[in-house]
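Of the protein chains in this complex, one is absent; all others appear in place.
Here is subunit A:
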């Protein structure tokens, strides 16, 4: 019986102890599943140790670290205040060298979000760099709620209403919002 093995046997399979993972992960760079997992794990730890107000994210319960769910609370003084929005994050295997795919799960009425939840945000597209992380993306999205980019709207009507009729816009926002409770 090898008792040195005790620790690793009890920990979850596939995840190396941190010291070992660091050894493996450090010298490598590139499209490596190991480093992606490690990066995501670090981000998770970061999110947990220093959470930002109004946003949170967590891996889905299916076990893989590559799909997360996040929650954004609508900022005060915007039509979205008091509402919460769920988003799904799907990380590519070469994350952070490619942007995650982010979708609104909660129906949202917003100039830069279309009706199936796709988001028009430059840092999620061509402006993505590895320096961004989940938290920054969430904070960007939160500020996007207050300051939509009406120059390139996905929802033209919303963009127009935002500028012209705030009252009506707010009504549309409330009308579209729905609490999604999957699972």
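As a convention for this text, a residue touches a chain if its C-beta (ideal position, glycine included) is under 8 Å from a C-beta of that chain, and two chains touch if they have at least 3 such contacts; residues count from 1.
Quick note on the criterion: contacts and distances are computed from a predicted model.
Peer 1: The chain dropped from view, which UniProt name applies: "Anaphase-promoting complex subunit 2", "RNA-splicing ligase RtcB homolog", "Ubiquinone biosynthesis monooxygenase COQ6, mitochondrial" or "Proteasome subunit alpha type"?
Peer 2: Checked against "Anaphase-promoting complex subunit 2", "RNA-splicing ligase RtcB homolog", "Ubiquinone biosynthesis monooxygenase COQ6, mitochondrial" or "Proteasome subunit alpha type": the hidden chain maps to "Anaphase-promoting complex subunit 2".
Peer 1: Which of these touches the unseen chain: A:69, A:106, A:133 or A:149?
Peer 2: Candidates A:69, A:106, A:133 or A:149; residue touching the omitted chain: A:69.
Peer 1: Name, in rising order, the residues on subunit A that touch the hidden chain in the full complex.
Peer 2: These residues touch the chain not displayed: 1, 3, 5-7, 9-12, 15, 17-18, 21, 41-42, 44-45, 47-49, 51, 56-61, 63, 65, 68-71, 86, 181-183.
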